[in-house]
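Here the structure comes first, spelled out in structure tokens, and everything after it is commentary.
Other chains of the complex are left out, but the ones given are in their true place.
The chains carry the letters A, B, C and D, assigned in the order they are written, with residues numbered from 1 in each.
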Amino acid sequence: MSFFCNGPVALVAQHDEHNGQGWRVIQFQEVTKTFGSRTAVNKVSFNIEKPQMVGIIGRSGAGKSTLLRMINRLTPASAGQILFDGRDILSLKGGMMRRWQRDCAMVFQQFNLVPRLDVVTNVMLGRLNGHGTLKSLFNIFSQEDVNSALGALDRLGIAQEATKRAEELSGGQQQRVAIARALMQDPHMILADEPIASLDPMNAKIVMDALREIHERDNKIVICNLHTLDTARTYCDRVIGMRDGFLVFDGAPEALTTAVAREIYGADESFNEAATSTAIDAGQSGSRESAGAMTPAAAAV
Amino acid sequence: MTVDTLETPVTQALVWNQVRRRAWLTVVVPLAIFTYLVYTWFAFGVPELLSRAQPERAVILATDSVAYKVHVTKSFRDNEFEVAIEGERTATYDNAKVPDWVQLSGENGVVDLGDGYRVEIDGRTALFTIPGYGVVEGTATADGVETVLPAGPAPDWIKIDPRKLDVRPTLDRRLQVTKTKIEVHNYFGGWENFWFPFRSPLYGMSFSQLYALALSSDRMDPETSNIWFIVNEFLENPDWQHGKVLTALFETIMMAVLGTLTAAFFGLPLAFLAARNFTPSKLLRFGTRRLFDFLRGIDMLIWSLIFIRAFGLGPLTGALAIAFTDTGSLGKLFSEALENIDNKQVEGVRATGANQIQRYRYGVIPQILPVFVSQVLYYLESNTRSATVIGALGAGGIGLLLVETMKTSRDWENTSYIIILTIIVVILMDQTSGWLRRKLIEGK
Amino acid sequence: MAVAALEQEILSMRKRRQLYSLIGLLLVVAVLVSGYSKSNSMNSGGFIQGLSKFFDYPGEIVVEAFEAGPAFFSLMLQFVPAMLETLNIAAVATLLGGAMAVVLAMASTRNVDSWGPLIPVVRRIMDITRAFPELIIALFLIFVLGSSPVPAMIAVAFHTAGALGKLFSEVNENIDRKPIEGLSACGASWLQRIRFAVLPQVAPNYLSYFLLRLEINVRASAILGFVGAGGIGQELRRTIGWGKGAGDETAAIFVLLFITIMAIDQLSSYLRGKLVGSGRAH
Amino acid sequence: AEITEFRIGLLGGENASDRLRANECLREKTEELLGVPTKLFAPADYNGVIEGLLGGNLDMAWLGASGYAKVFLTDPEAVEPVLVKVNNDGSYGYYSIGFARVDSEINSLEDMKGKTFGFGDPNSTSGYLIPSIEIPKLGYSMKPGEYFSDVVFTGGHEQTIVAVFNGDIAGGVTWADGLGEWEDGYNSGALRKATDAGLVDMTEIKEIWRSPVIPEGPVVLSKKLPDDIKAKMTELMANLVKEDKECGYGVMAGEARGFEPITHAAYESIVAARKAKSE
């Protein structure tokens, strides 16, 4: 299969600064992370040259989370460079690093909110980086902070919950709070690590719609780890596939055929997306006769 | 941007108020605490206390606990010299074998305190030569002391009183003269006589000598082997009383272990009676809880004082006091742990058709076992400390020994010795219980 | 398949474990039996003989309290100032010790990103401060500072710092790191992470340990009164020592002490319920 | 009646292990005499021994007068006094001594007005009972706040001495035999012990009050003991000094002529005083 590469993909020519729309390029150069003897991310290189919504897929352990966490500097990289605007963000330290973290907001699978704080405070935490330590220690936020937090919440349709504690919300609402917090950081990009993996279908849709909307309206990069192929196909402009730490696929969502997916997931012929949660072809599970997933038929009581 | 729903709408003003109130609280609470502390600062009279504090006592205490002094005393009652470590009867030098910095000749003596400091005792007069100052002369008379100083104002390390002369030019050299005696103190570092008593044949031997002796077949004492002789001499050391101290330590540990185990033994079943999810009867629960409160609320120490009448003096009283109090504490803790168990596990076992006891055994016990073990071990460690305290005020053991050496201020090095031992034991118990905890809960 | 081998391994493992449990059980029984018989013989009185006299002394106190009649309540009132003094000692000591403990705990838990090299050092410091029985420090300070509540307070605070510090760091050990990561990802500094991601999570547990400690410290402060630190303990020592004739006073102090501890206990569970409980919507 | 063991209680106030050592010879003699195991118990304060006697958990002890009164008042059937220590000069008494710091310019109780006064152990005869009766007789009320600004218990003789010496309290009471020199802390007593231990400098404190002579406390035996055992033990104690001077020195904490018989009658006044205090 010609579109698989088991090593790093060839480097795309480097753009010097912003592109036409004042947009900055982000370049991954042989980014590598090893945990002990295990290489979680292996010489991954690719560029994002315009504000895309990028989906990263791959089976559990492929290195998706690690890659995202390296961008946000939550996990230190072992080797390689990530250049933003020509500057290597992997070498930033102290205040500069925290500044960068503010600039690339992260949304987590488990939301990573502070459950016991109320929603609006959680959102305002996105502004901590700009605040003096003493002021923030005493829980002092300005009225302007409150207003923008409410604005962000409103945009995600959950301003009504602003005074509740985060832990009192449903998963979907919590994830929207997390996105609001990310918006509050006013970041260059949003990194989302399986943002819908703990959500039910209804909430998942709401959250993905919200991310898409942010991408479209604010023209921000959104990089999104996903574990369901169809979500990637539905929402993303570009899909990156990872397997065992390597980047093994990079292309338009349309290019993501069943065969490609099997390759990415390292599954054999018996692997059947439909059986679990994705939707490519009609599922044929083991010895079952017909699941008829694709063929709606009349139901009888 | 108000979103209208049926609930009270969340407005900007509302949220802003809430945020401001929270900020206000975060500022006010620490301020209130600070104010309270300032109030107590004055209520307890700390400033006055500080002005009266005697830091020099701490210095004396600190030096005394790492040093010992040798008293050279001339008593006019019998006109005899006596050279003794800490002035103790059990550690008195034979006047023919005094240390070489003391020279005695009948009525007179010379004490060389080093670095040019010298005390000459001539009948009822002591002459203290102090380099850089001169000679201080003190004579004991029938009703007091006559002092002659070099010219000039007296330095503050000389205390002159018609009844007593006290000269202490350095921390480790001191002369006192009263109408009844002349006393010179010479200080040395270390714990003298720690290993063997002054009069023991083993006194002053090095470890290698002792080792050789222990292996040798020439018996020091024909009755016992050398090893036993050495151990015995060590334990019977009259100044340090290692034997007594170790017995007391053992008593203390025994109190803690017995008390804690007993408390755990009674606390666990009672805890089931106090847990909401195991005992539906409100009355029973209430009764058990109040029993716990009662047992806990009266302190261990008070229990031990109450028990002295019934059970007399000794470790049993202490162990029972600990057992009583901690049945309350552990019972309460266990019942809370029981109320917090994860019902999923019980349900999983229940769904297999297990009966009540089996559900407890596999659904409940594995869950509270870690809490049980870790709390019991934690209390074991903490009770070792408590046992020293109740021992000090009633039940015996190392605590009693400690308080008495401290109260009579006999020798701070003895006190420090006991303190150090106590702390080592507590730390050991702490580490052991931590180790056991890890072993039992995480390991296996 | 290696299942057969596995079966052997499991069977022998289960046997071994049962053996260990049995040994452990026997050990505990042996310690209990030998310990009790040993301490029974070391005591001046015996356990069996003592049981019949168990209620002698409590009975004496109760009878006197009963005889005192309504005057009993005025006796209780009379001891309130001493009780307040003890409470103050305990409260200040717990506050100071607790504050120290928070600092120690934050500096000694990897889970909250404490500075690595400092961790073992702070842990040893906590071990040592915890090992000091309050009594020793109090006696020492009374020697230096003289009889007053302050030595008791310092002693209790010192011990509290170590004891709470350890418990707090265990709480820190078990917190959810997700909020910390969430804040790191926003570019928050260490102090800010502690303040917003750690403190809200640990606050209920800290507070409950704190209140538990307050209760313990009230008792500890009362006891230090026995060695001259003032407060209710000093009164108690006098009345217990005097014995017959002061039994009503002793009873009054017991009741007062008991009520105080109960009140703190109730307050503690109320506050804890309020802090932890309302968050349990799901 | 038979006994299986004999238990001797030793009064607090001195280093526990010293007490045990000083009384070891007595233990050996008792064991030899009675043929049963004999144990020594040395609790922390007066009350420990008193409770032991009351609970029937001790068979013999040497009490202070007030301590004896407490036992008698709580349970008259618990113990009987048999012997009392007699000094070398034939007397059997000592004094409660009131004292204050020299530089406080307190020379008598008259100067103590509005100052803090300290007692020792509540069960001490000299440290509490006698002064609390005798001083009010002189017109100085012992109710806190009336004459003295406050009246406190320090916990024991040593603590009183240290507290006065440190200036924590203006004056206090302790015991001494009143013989010998003030500078030495007299011949025996708490002041002497404190001086010997280097706790105080006698020249910095002075005597401001002295009680009438206080009778030494009795050696008591549990009434439950069989008569022959009582007789044997009384004889043993009475002859202690005669037969073993060294042992007598240890048991009696100094030189003394020995133990002589005494009865409850000698303590009637102390008992009455204590009883009056309890009301």
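FYI, contacts are C-beta pairs under 8 Å (C-beta built on N, C-alpha and C of every residue); 3 or more make two chains touch, one makes a residue touch a chain.
Owing to the predicted nature of the structure, the values given are computational and were not obtained by experimental measurement.
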Protein chain stoichiometry for the whole structure, using the labels that appear: A x2, B x1, C x1, D x1
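As a convention for this text, only the chains that are shown with their structure count from here on.
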Separation of chain B from chain A in steps, with touching chains one step apart: 1
Touching chain B and also chain D, the following chains: C
Most widely separated chain from chain D, with each centre as the mean of CA atoms: A
Pair joined by more contacting C-beta pairs (B-C or C-D): B-C
Distance from chain D to chain C - Cα centre to Cα centre, in angstrom: 37
Computed distance of Cα centres, chain C from chain A, in Å: 47
Centre distance in Å when chain A and chain D are each reduced to the mean of their C-alpha atoms: 83
Numbers and ranges of chain A residues touching at least 2 other chains: 121
For chain C, residues contacting two or more additional chains: 43-45, 50, 53, 56-57, 143, 146, 148, 226-227, 240
Contact graph of the chains (line, ring, star, complete, other): other
Pairwise chain contacts, counting only pairs that touch as defined: A-B, A-C, B-C, B-D, C-D
Complex interface listing, chain A residues touching chain B: 118, 120-121, 124, 138-141, 143, 146-147, 150-151, 154, 159-163
Contact footprint of chain B on chain C as seen in their complex: 17, 28, 31-32, 35-36, 38-40, 42-47, 50-51, 53-54, 56-58, 88, 91-92, 95-96, 127-128, 130-136, 139-140, 143-146, 148-150, 153, 163, 219, 222-223, 226-227, 236, 240, 254, 257-258, 261-262, 265
Of chain B, residues touching chain A in the complex: 1, 3, 5, 7, 9-10, 12, 14-16, 18-19, 22-23, 25-27
